[in-house]
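Only a single protein chain was left out; the remaining protein chains are all shown in position.
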Amino acid sequence: MLYCVMIDVNLPADMDPAALAKLKETERLRAIELQESGKFVHLWRVAGRMANVSIFDCDSNDELHELLTSLPMFPYFSLKIVPLAKHPSSIK
Amino acid sequence: MLYCVMIDVNLPADMDPAALAKLKETERLRAIELQESGKFVHLWRVAGRMANVSIFDCDSNDELHELLTSLPMFPYFSLKIVPLAKHPSSIK
Amino acid sequence: MLYCVMIDVNLPADMDPAALAKLKETERLRAIELQESGKFVHLWRVAGRMANVSIFDCDSNDELHELLTSLPMFPYFSLKIVPLAKHPSSIK
Amino acid sequence: MLYCVMIDVNLPADMDPAALAKLKETERLRAIELQESGKFVHLWRVAGRMANVSIFDCDSNDELHELLTSLPMFPYFSLKIVPLAKHPSSIK
Amino acid sequence: MLYCVMIDVNLPADMDPAALAKLKETERLRAIELQESGKFVHLWRVAGRMANVSIFDCDSNDELHELLTSLPMFPYFSLKIVPLAKHPSSIK
Amino acid sequence: MLYCVMIDVNLPADMDPAALAKLKETERLRAIELQESGKFVHLWRVAGRMANVSIFDCDSNDELHELLTSLPMFPYFSLKIVPLAKHPSSIK
Amino acid sequence: MLYCVMIDVNLPADMDPAALAKLKETERLRAIELQESGKFVHLWRVAGRMANVSIFDCDSNDELHELLTSLPMFPYFSLKIVPLAKHPSSIK
Amino acid sequence: MLYCVMIDVNLPADMDPAALAKLKETERLRAIELQESGKFVHLWRVAGRMANVSIFDCDSNDELHELLTSLPMFPYFSLKIVPLAKHPSSIK
Amino acid sequence: MLYCVMIDVNLPADMDPAALAKLKETERLRAIELQESGKFVHLWRVAGRMANVSIFDCDSNDELHELLTSLPMFPYFSLKIVPLAKHPSSIK
Partner (left out) sequence: MLYCVMIDVNLPADMDPAALAKLKETERLRAIELQESGKFVHLWRVAGRMANVSIFDCDSNDELHELLTSLPMFPYFSLKIVPLAKHPSSIK
């Protein structure tokens, strides 16, 4: 079951560079881990912004919640979730 | 080059049923044609609404414009386009 | 799996009274049918408005889409869906 | 008399972890207490966000105000209240 | 129990003058009737607009819903309801 | 001449408790003083929020400005003013 | 006592040209009459739009309401009123 | 003096095809005429939408108003104007 | 050439009183200077808010930019500019 998740990452402009670098690295590792699990099926950058468009494939709303809150940058997210269904004209 | 295209389809509630059926069928055929061309790479329905989340793969903004305006339901769309870039944490 | 569905019903103010009465009755019957199936677990009226707050219990986003679009007033809905998860402080 | 209360919890991202843990625990205890009183009838998490959808059953607007402001996280809430009435098609 | 009800009246600009006059008169009579019942305690016009600020005193959300939908212009309303509580600094 | 004034009070969540208590008390005293003068005719709490709906009776826009800015919490207000006129259906 | 009134004029794009010409002329005459009375002190066009910025000088909110609703295009207005007060740095 | 003008063209979806074709042609001719005059310096299509981003070079706000209202599709425009100034880092 | 400039002044609620008093005084002096130059033709306070409605008379967008940025409180402004043109019904 798919969800489109649009995330804006609101990092403070004056964040400590070392803390920021560490946060980005732990975020990157967790994002890779989730992608390799098959639950996080697409991850795109919104051009020109600290924002992402993502597609998650989960068994339930609860699982989606668990995955998103496991991301280290979760406290800095403002996000919007769109539950997706099969489109009658999709050939997939 | 990818674009996320979010489309709301604002069909009048009192549309003539035959005209509506015909419009839906021509839309479906064109959507399939675009998917088979490889340019229209994902098409999902927004659960509970006459709305879609789509991913297009185009050579340019002009091509994207041409493809979207070739859809028979284009006059009824209100849409939002998000140009996508590669995400540094994507494994694809 | 629960979803909170907030629906505004935008019926034209000048709708034919007989057509409106018939639409309301078929809507009512379908709403009762969905409630009796156990899928449509709560249905409340927003005080002072032609609007509802509903809770649906579905197996998937696809099932939610199917149920909502089966309601006769669907073409007049503008709606917002909030996927729900278990709250850690809920005693249920 | 029912109210739907939609709450976003805007905790600062850099809150002290011990203070945060304590705040979460006092909030949890008060939420349980209110649920056991029968006044706080449903509590759901919005999937993927620090946000809730709640249903309160109160004797008056004043009681609703008293209950909400008794929650320890109240100063961090931005919330929206929808007064609910019986829906003519509800089977409950 | 008090509610502040803000109403915009969206009458079509090309409404038939006789129908409009009749609608205004039946609306006026019902508004007077509700005021005399003691349920509709304040009614003010928003300066420069076809809009009102009203205060209702009702026993429940259901009663508020019943009163508002009994107004002949209800189908043309877009409205916002604010449930009111006693203010700790009010001298009334 | 009446004005409806809707005020959100945006106090910082981490305000010093003693300063907050003092601010609340001076605010309460000034609100009482204005009510006793007959200029501040209604003061209601918005249920569930640090917000008010107020009705002021002033001789001019200038007087309204003077009264509102004399409230100690004014620097924390975000407010919206609706100038009111007599409604043709009001019985007062 | 001054008010800034921002008006968008929402004339239907397919209005009958003769009716439109007549409406514009009666509007123009009434606007001139109000300006000559000294109540309508400034009238500017918003560049590039069917919209105005106006300054009215009235004795009360009621008078402002009376003047605005006397304009023939009033049913097509969407407007926003800002009550003005003397600015401490104004040299007038 | 430059202005950025963002225009959405809200043509009715059911417009008569011959009237639409004629309107588009007269619009095109006037747009070309304005470009050749040197006043309409850039004209871009917003990809995927019936919308434009334009740059006008005018002597005054009045001239900008005159040029925009001379476009045959003006009654169908919703537009936003941004007055532009020289940027200190521009090399032009 | 006229512009309507609507300014909200977002001063921090906890600003140092001496710094605030000095900022207000330098702002006042510059505002007077601009009014005396004939470029800043109207300055009104929005009743009940730290906000202004102003009318500037400038030779160009660049001059408007220069004047606004010369105000000492400019870093605290959020503002909206409406370029004005002559209204066909204005008698001035």
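A few notes on this one:
Order of writing sets the chain letters: A, B, C, D, E, F, G, H and I. Residues in each chain are counted from 1.
Keep in mind that, in the parts below, contacts are C-beta pairs under 8 Å (C-beta built on N, C-alpha and C of every residue); 3 or more make two chains touch, one makes a residue touch a chain.
Predicted, not measured: the structure shown is a model, and the values here were computed from it.
Contact with the chain that does not appear here is found for just one residue of H:N10, H:Q35 or H:T69, H:Q35. For chain I, the residues in touch with the chain missing from this view are 5, 12, 61-62, 64-65, 68-69, 75-76, 79, 81. Contact between chain H and the absent chain runs through residues 2, 4, 27-28, 31-32, 35-36, 42-48, 52-53, 82-92. One chain of the complex is left out; on chain B, the residues touching it are 1-3, 60-62, 64-65, 81, 83-86.
Quick note on the criterion: only the chains that are shown with their structure count from here on.
Of the chain pairs listed in A-B, H-I or B-H, the one whose interface repeats that of F-G (more than half of its contact pairs identical by residue number) is H-I. Remark: chain E and chain I have CA centroids separated by 39 Å (rounded to whole angstrom). Each chain gets one centre point, the mean of its Cα atoms, and the points for chain A and chain I are 43 Å apart. Those residues of chain G in touch with two or more other chains are numbered 2, 45, 47-48, 61-62, 64-65, 81, 83-86.
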